[in-house]
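Please find one structure pasted underneath; my questions will follow.
Here the complex is missing one protein chain, while the rest keep their positions.
A, B and C label the chains in the order they appear, each numbered from 1.
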Amino acid sequence: MSVISVANLSVVKRDRLLFENLNFAVEQGSLLYVKGQNGAGKTSMLRVLAGLIEADAGEVYFTLQNIKDCREHYHQHLVYFGHKLGINSSLSAVENLQYWCQQHEVVISVDTIFYTLAQLNLVGLEDIPVANLSAGQQRRVALARFWFKHNAKLWILDEPFTALDTQGIELITKQITTFLSGGGAVVMTSHQALCIDYPTDELTLEYRI
Amino acid sequence: MVFDDINSFFDMGGYGLYVWLSFGSSALCLLVLWLDSFFSKRRLITHVLHEQIRQGRIKAAAEQSATAQQKTHGETI
Amino acid sequence: MWKWLHPYAKTERTYHLCQRLLPWFSLLGLAVIILATVWGLAFAPTDYQQSEAYRIIYVHVPSAVLSKSLYSAMAIAAFIGLVWQVKTSFMAMIALAPIGATVTFVSLITGAAWGKPMWGTWWEWDARLTSQLILLFLFLGVISLYKAFEDKQQAGKAAGVMAIVGVINLPIIHYSVQWWNTLHQGATLMKLGKPSMPPEMLWPLLLSILGWALVSGAIFLLRMQNEILQRDIRRPWVVALANKSLALNKGK
Partner (left out) sequence: MTALMAILKRDLALAYRQRAELMQPMLFFVLVISLFPLAVGPEPKTLQLIGPGVIWVAAILSSLLGLERLFRDDFQDGSLEQLMLSSTSLPAAALVKVLAHWLTSILPLIVLSPLLALFLHLSEPMYWALLKTLLLGTPLLSLIGAIAVGLTVGLNRGGVLLALLLLPVFIPLLIFATSAVGSASMQLQYHAQLAIIGAMFLFSLALAPFAIAYALRVSQT
């Protein structure tokens, strides 16, 4: 049963047609890798999938229900990671993640947060304002949310690997593979060549002037 | 002593409210200013100490992961 | 002349200088201010015109005088910082600003409290009170400008420029408010003037001005140390200092 599916989706942005009549479905335990040049509309497509922006035409279905009707249910099972990290720079990493977990109704103890941040080798940087961290470290703080939301069925990642070092990329790919083998669905874009040893279907968006 | 007893001292010739309000508020403001400066100095010193502990934790974690890497590196050879 | 100044540009020496001076200023200041207050409140003679209300002068005048001198001291520190690039003088400037703001605020409260028995209203747009109010805004402006910057170096310079702009405008503000006030002379019934004071009233006043100056000096030394610690938070001498004070506390 498809986790997320799209029926003749088309998006126009600043009156430029990005793509039209897009149809695809992502089954449980499968990874969709969206490819395309800069400006091909990858980010807009992911934001439409997440329900952040409305498509000009076409529908997005989560487990065969239109996301407009089941928005709350859909967002309970979704984790989105975009260009904007979603962490406040004057709060500390722990405070940011605690706030995010309370938002997404994830019951979590502070030690699990510290433990996960240690895994992302952010030891000692947990309780200082995030502004003092480097870009890569801030990205890891934002990526820590993928370790918390266990009841998520769908992950949408928009270029998660930028500004990450090899060790960071390794950590994230391992987490993605465990999530996929656990029956989750992932839709992601990336600039680096995808080195996830997992069957992936690819979707290429042509660049239209 | 200009005033013959304590109550007339507090009464201040009928202007007690205003005199004691001004003296009280100035004493309070100076006190608050002094306390704020004093406690922020203490806060700075404790901040430095916390910083030491944090650096210690970071170094310990770095050594720990370094030894872990050597171990895995040792096994693969 | 600058040879002497420059070693104190080195923050650690300034910190220890403040540490040495602090006990003197605080104890002496406390003693003088208590002595002057008791003298002014209890032993100075009753004023024939305002009976006891005039005793507020022993708090209002020192704070008013001090607020102006603190602002000029702040402006001088800013000037030295900007012209000779002396970092510690920016720290002195920002250490002075909150003290100046508090003292100006106190002069406003005491002025209003003194105005009530004399003019019948808690606030009167008298020339002196109005320029004190504007002085308070100048202080708060400098402080909020300093706080708006992340990088403290930049913040020092920007706040320094504003302090100098402020000090240049002080006389202009003072005379324009005087002129504005005489324009509407009807408003104030009686000038909040310093009556020509007999010596037994004058001495406690001078003493309380000295007391206020010493206490402000002590608070300034303390805040100066805070600024130095804040700036050199990563430096080894601060770490050593912190560990020493920790050991001291443990020892106690």
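By our rule, contacts are C-beta pairs under 8 Å (C-beta built on N, C-alpha and C of every residue); 3 or more make two chains touch, one makes a residue touch a chain.
No experiment lies behind these values; they were computed from the predicted model shown.
Taking the full assembly into account, the omitted chain touches A, C.
Looking at C:W84, C:F137, C:Y175 or C:W237, the residue that reaches the missing chain in the full complex is C:F137.
Although one chain is not drawn, the whole complex shows that of A:Q102, A:Q167 or A:Q192 it is A:Q102 that touches it.
Residues of subunit C in touch with the missing chain: 121-125, 130, 133, 137, 140-141, 144, 147-148, 177, 180-181, 183-184, 186-187.
The omitted chain makes contact with subunit A at the following residues, 13, 47, 50-54, 72-73, 75-76, 78, 80, 82-91, 95, 99-100, 102-105.
The rule is short, and it goes like this: only the chains that are shown with their structure count from here on.
The chains other than subunit B, grouped by which ones touch each other, come out as A | C.
The count of contacting C-beta pairs peaks for the chain pair B-C.
Chain centres computed from CA atoms place A at the largest separation from subunit B.
Subunit B has its Cα centroid 42 Å from the Cα centroid of subunit A. Measuring from the averaged C-alpha position of subunit B to that of subunit C gives a distance of 21 Å.
Of all residues in subunit B, only 1-3, 9, 12-15, 18-19, 21-23, 25-26, 29-30, 32-34, 36-38, 40-41, 44-45, 47-49, 51-52 touch subunit C in the complex they form.
Residues 54-55, 57-58, 60-61, 65 of subunit B are the ones touching subunit A in the complex.
Interface residues of subunit A, counted against subunit B in their complex, comprise 118, 121, 123-125, 128.
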